[in-house]
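Yeah, one chain of the complex is gone here, protein chain that is, but the others are all in their spots.
After this line comes chain A, so read on.
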Amino acid sequence: MNLLTKIVKPRLAFSQTKEAKKFFKTESFSSFLNNKKILLSTTNSNLSAEKKLINRISTSNYVAKLDLRNFQQKPDQSSKNSLWYILSGFVFMIGASYAAVPLFKIFCESQGIDINTEFREMGIEELKKKLSSLKKVENRLVTVKFVASTSADLLWKFEPCQEEITVAPGETALAFFKAKNMTNRSIIGIATYSILPFDAGLYFNKIQCFCFEEQRLDPNEEVDMPVFFYIDEQYTEDPKLEYVDNICLSYTFFESKGADDIQNLQKLVQQKV
């Protein structure tokens, strides 16, 4: 008997007993019961049903009792569920607002957007005014190291004239690079630079240099290229840069085909259009 009650106590969630009864009236289930000669009776039986029950007990082998209380959902359960959902949504929102701070920082760094410096972009006039009011900061010296490199197909000898230079923030400084064209044809080069570490690079301002503009070198010509720069005075006030005393400024030269080539390209583009 215990086995059979297990069989007829399926783990189905019916919201109401009517649905449970409907299920157990389906053909497949009733044929199963008939085959096994199991009589299904419910706890909510009335008199007429009981009579039918007595008649059928003699023909059936087993009597199984279906406890419909298993299929009744407690009436206040659904409101409790929604309460839990609302509470968990609330907690999730609080957690998301805390998590947003580092996530936003990572997003900005990957896109190269720096919120702090974007609004601080000064115009040329302001920068020139600032230059005239530059003041040297005492008690802090920064060593700027120089690295020079060329792209593989550029046959220039490009090197810094000094390995490093010790400079104080707020003071302008001059540095030199030497470049020699080792070939027998005139080459036009264009340079770019990078500063490490990244945080220090935000304070590094170049007044004048030789980057981003085409520089033509005749065959076997050697020139000195100066870089005139200064480090912003607020370098000393940045907590991230408290122990950063070394900055590396690295220049790289690439070959450029020159402005004539750009004109040819423009003609080609116009022809196609």
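Simple rule for what comes next: contacts are C-beta pairs under 8 Å (C-beta built on N, C-alpha and C of every residue); 3 or more make two chains touch, one makes a residue touch a chain; residues count from 1.
Heads up, the rule we're going with is that contacts and distances are computed from a predicted model.
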Name under which UniProt lists the unshown chain, selected from "Cytochrome c oxidase assembly COX19", "Calcineurin B homologous protein 2", "Cell division cycle protein 123 homolog" or "Bardet-Biedl syndrome 12 protein" = "Cytochrome c oxidase assembly COX19"
Query = For chain A, which residues reach the chain that was dropped from this view?
reply = 106, 109-112, 124, 127-128, 131-132, 134-136, 161-168, 170-174, 176, 192-195, 198, 201, 205-213, 215-218, 221, 223-226, 228, 230
